[in-house]
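What follows is a single structure, written as structure tokens, with notes after it.
Here the complex is missing a single protein chain, while all its other protein chains stay put.
When the chains are written out, they are named A, B and C in that same order, and each has its own residue count from 1.
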Amino acid sequence: MKKFVNDPKDYVSEMLEGLALANPDTLTYVPEYNLIMRADAPQDGKVSIVQGSGSGHEPAHVMSVGKGMLDAACPGDVFSAPPTDFVYETVKRVASPKGVLLLVNNYTGDRMAFEMAEELSQAEGVTVRTLFIDDDVAVQDSTYTVGRRGVAGNFFVMKAVGAAAERGADLDELYRIGENVNAVTRTMGMALTACTPPAKGSPLFELPDDSVEMGVGIHGEPGRKREKLQPADAMVGELVSAVVEDLPFVSGDSVALMVNGLGGTPIGELYLVYGRAHRQLTDIGIEIRRSYVGEYCTSLDMAGASVTLVRLDDEISELLAEPAEIAIRVF
Amino acid sequence: MKKFVNDPKDYVSEMLEGLALANPDTLTYVPEYNLIMRADAPQDGKVSIVQGSGSGHEPAHVMSVGKGMLDAACPGDVFSAPPTDFVYETVKRVASPKGVLLLVNNYTGDRMAFEMAEELSQAEGVTVRTLFIDDDVAVQDSTYTVGRRGVAGNFFVMKAVGAAAERGADLDELYRIGENVNAVTRTMGMALTACTPPAKGSPLFELPDDSVEMGVGIHGEPGRKREKLQPADAMVGELVSAVVEDLPFVSGDSVALMVNGLGGTPIGELYLVYGRAHRQLTDIGIEIRRSYVGEYCTSLDMAGASVTLVRLDDEISELLAEPAEIAIRVF
Amino acid sequence: MPTTSASAADLAFVVRTIAQTAVDNEAAFGDLDAVAGDGDFGYSLARGFEIVLADWDGFDQSVPSDFLRQVALVISKRVGGTSGPLWGTAFLRASGAVRDRQEVGAADAVAMLRAAAEGIKARGKSDLGDKTLLDALIPMTDALEACVSAGDGPAAGGSELAALAAATARKAADGTTPMQARRGRQSYTGERSIGSPDPGAVAVAVMAERVAAEWDPRG
Partner (left out) sequence: MPTTSASAADLAFVVRTIAQTAVDNEAAFGDLDAVAGDGDFGYSLARGFEIVLADWDGFDQSVPSDFLRQVALVISKRVGGTSGPLWGTAFLRASGAVRDRQEVGAADAVAMLRAAAEGIKARGKSDLGDKTLLDALIPMTDALEACVSAGDGPAAGGSELAALAAATARKAADGTTPMQARRGRQSYTGERSIGSPDPGAVAVAVMAERVAAEWDPRG
């Protein structure tokens, strides 16, 4: 394993400490609960928005805390839902009179931790609602499974409800908006290489030099199928088709297109992927109104990318265009 | 080689095409010369700023074109200075009555291409000055070499002259500011893994699983020494010490601190590195006033990081704090 | 000579052995989870149970139910992933099953295990056959119950019961290999979860085996 890491058990806390040190004016860090929160939260006139999940997906979600997006993030260890207690303590600290909205990617561990924390918080009089995000089309929904997974599309839910919350929308309105965005958001990703969790110290799965994992999960879960490495156009084509067919997106739709890097793929390649995806979509009559290229939801050091489409209406377009001030900045 | 790539010869042009497609309102792309320019350049009242170098360092420099930073970038192939002709054609297209400032990292190939282009442009009556950036402390300056290399510190030169240009500063003033920033900027990087140029198809050098390259160049050039992989604290300590001792930075200095990812290292690790660097600096009495964590100047898919320090005075601080609108955005 | 009445000391021994097994098998359990899951199962369990071991002397062990509740709390507070809520719930429900008891016997052991299994079912919306730890825990509990209610004399001692539990859990855990996961992260892989045993079920078996192996040597 070649990583910047000391004791792997300290990986998450040392990362969070760095994040707090880099943003002393805007962020507060509570080490006992892996909690990163806006220094000015909670605010009486604004619903507080919280996202939690395993770590290893940075910048999601700890680096998305700030005006216009999250009020707090409470990550667990790498790829592990946070303990219930972390969520509960987080909700307590950002509880606003207008309520708290919890954004949770649809995984068993996260669901259970947040549901337990929601119950505990409600018992203490905090108004809480929990919204589950499940944009990953790699997993077909069925009664035998726990449904689709939440992946990079969560960014759009965060952004939209974050913007609406700044405008003063109430909790039910935010829930409606979040559900609405989730309903029109679809993602699929693929891995070129496996990722290496610091505590494991070796790759999470074996991926031969000539193979890719199509539909991989952001925790390295196997995807739809393993296939041969192909030129970019062919692989991007598969991703885009899978996403388009799922909703489905059709000619005449206006969309936001996100090409998200999974951690080990440089941004130059992501722009190449973006260009191919863009052309494929415009060729079938889909209009791209907003574009996003970079890392939004990663899987540690995995090389690979995901493609997300959001079908835009006026409300979503407007909310996505609002400003936000978060830790990730380039100037 | 596991990359999103079609024919490796098209890697750069397909990346640039994607960049242009993602930013239709703000950027213009001229494929014949790898040219990415602001759609609104040149402006009569503003010096135009151009940066060029090999590709493979994205977001430097093609994704740093926009209001408050570059007016144009003309990259060459991966790790190759652009042909003289590309630079010359770029200067012609962004020539402003107030002149053109060329920002060039100090490499033989880049120096020659830009010097030849400068001569050609001046012969046609364009006012041009060329500023060389050489912030890499890994290479000791000596009369036998061509001097230090330019690496991630170029970001601060770009940002400062970009901001001053928007305020209407003239060419000589911009040159003074750029030289001033370069004079107080120092960087050193290290590689955990080698990078793989698409056209080569295999890693540029061999780096055993237990070894790192300390002081590596952004083109994979060997560094100060090859050493054993160590815990993050020890490796970060070496980087920071090398940078601090070079200027030297001393107790009482105010600085901007940048932790730059080289392409394959996820942002979670970069924040961990940032935290350790921050503590080490404050321990010796250096005050960190601005912090930068992310990818600014990469080396394709190389895992690794560099640390940059800029000694701040009032003028530099103010210019760094100005807004800029470039392709890289997270919302 | 063994007795069917398990004392508070037996309970402490079992809990401590579970905790020690989780800590000692961090890497092995993690590797199992990496096959079709995300590899963190060993890490999650170890982080919680190492605190159980560290806090051991601070637990008030005089009342079985209180003791188990304290363990449950540590797990809920410190274990993330799916395992935190599931194992926390299991210990909490086990605590509830012996609320008014000062001493716990073989029948209480069955009651605690049954309560734990029911808690996991409810929390995880899962059941026998979903390829989870329930597929080891429930058969093990069934076997113990059958033995305890049949031979309601001193026929089966603690040592024999432990051995029975271990053998049943191991067989059941091995039996998860051909199953297709329908709950937990593994279920996302569909048919590709077939062919490897469920990490949670294996963990139950390994813990039971260690309890059996160390029951007598305790002396």
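Miscellaneous remarks
Basically, contacts are C-beta pairs under 8 Å (C-beta built on N, C-alpha and C of every residue); 3 or more make two chains touch, one makes a residue touch a chain.
What you are looking at is a predicted structure, and each value in this text was computed from that prediction instead of being measured.
Of the chains displayed, those contacted by the omitted chain across the entire assembly are B.
Per the touch definition above, the residue from B:M112, B:V250, B:I284 or B:A321 contacting the chain not shown is B:M112. The missing chain, though absent from the display, is touched by one residue of B:E58, B:D77 or B:D233; that residue is B:D77. As for the chain not pictured, it touches chain B at residues 9, 54, 76-86, 107-109, 112-113, 116, 138-139, 144-146, 149, 197, 199-200, 204-205, 217, 219-222.
As a convention for this text, only the chains that are shown with their structure count from here on.
Mean C-alpha position of chain A lies 29 Å from that of chain B. For the pair chain A and chain C, the distance between C-alpha centroids works out to 33 Å.
For chain B, the set of residues touching two or more other chains is empty. Of all residues in chain C, none touches 2 or more other chains.
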